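The structure's right below; bear with me while I get my questions together.
Yeah, one chain of the complex is gone here, protein chain that is, but the others are all in their spots.
What follows is chain A.
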Amino acid sequence: MAVIELHDVVKTFGTTRALDHLDLTVEQGEVHGFLGPNGAGKSTTIRVLLGLLRTDSGTVTMLGGDPWHDAPTLHRRLAYVPGDVSLWPNLTGGEVIDVLARMRGGLDEARRREMLERFDLDPSKKARTYSKGNRQKVALVAALASRADLYLLDEPTSGLDPLMEAEFQEAVLELKDEGATILLSSHILAEAEALSDRISIIRAGRVVQTGTLAQLRHLTRTTVIAETDRPATGLATVPGVHEPELHGNRVTFDVDSDHLDEAVRALSGLGVRSLAAHPPTLEELFLRQYGDEVTA
């Protein structure tokens, strides 16, 4: 059953089209990575899901309801971490956590204590004195300290140090084990790779690819690095091989996953001394998706 379902959603601000016929489905109990560069429409999508923005057209369903009309009711079951956390400067971090959690309908005291400790946060400091990372922690603790069915996390680790990032990843996996659904927007690919069951890539307001990591990899290329007895000069003519680079007897090239067999056969004819191949990382997926801009 889908927890989030956006279909053909359009949202414009003046003349800019922020969401351009966007489709997105998040299934019950999954961690769904929502990847895209800055300005692709990630935060706009999340604000539509929160009922803060009204769509121009298309249908939006979240937790079985319409976010625009049923926002307060639906919000009993979700927790949100904004991408750019702004806190009330004259309230302490502890007060902010309590205010938000109570407004959400309740606070798990044990969880609050645990999260404060795990994220190493001093709750008695005024919000205006917190650093960016500490403001982010306040928002994280506030969201994680209350139990929800759905967590909307908008670039939740921006400003966190690697230690805290690891702590965050662990907390997300615990939530998943408890059966929660998580929409995790990010431009940090390693994070999405480590946590996500499925991934959607958004670009210029529309989802351009969606699927499990394996499915996305299937669509893409494998990187091969090989050393051969004779220089691999003829590789460029093998179908599916892209941009072979020769350095003496060493060759590096990408090959479409369904042409891997031909490429390896061509190599073995040359006498393979060493061979390394790795599936594409999300970085590479990403580069391909936006490759035209990167290489341009």
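Criterion: a contact is a pair of C-beta atoms (placed from the backbone, for glycine too) under 8 Å apart; a residue touches a chain by one contact, two chains touch by 3 or more; residues count from 1.
We take it that contacts and distances are computed from a predicted model.
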Tell me the UniProt protein name of the chain this structure doesn't show, selecting from "Polyketide antibiotic transporter", "Ion-translocating oxidoreductase complex subunit D", "Radical SAM/Cys-rich protein" or "Putative tricarboxylic transport membrane protein".
"Polyketide antibiotic transporter"
Can you work out which residue in A:8, A:23 or A:98 touches the chain that's missing from view?
A:98
Selected residue (touches chain absent from view) among A:40, A:139 or A:263:
A:139
Touching the hidden chain in the complete assembly: which of A:82, A:205 or A:244 does that?
A:82
Chain not shown: contacting residue from A:21, A:126, A:147 or A:259
A:126
At which residues does chain A meet the chain that is not included here?
43, 47, 50-54, 71-73, 75-76, 78-80, 82, 84-92, 94-100, 102-105, 123-126, 128-129, 139, 142, 152
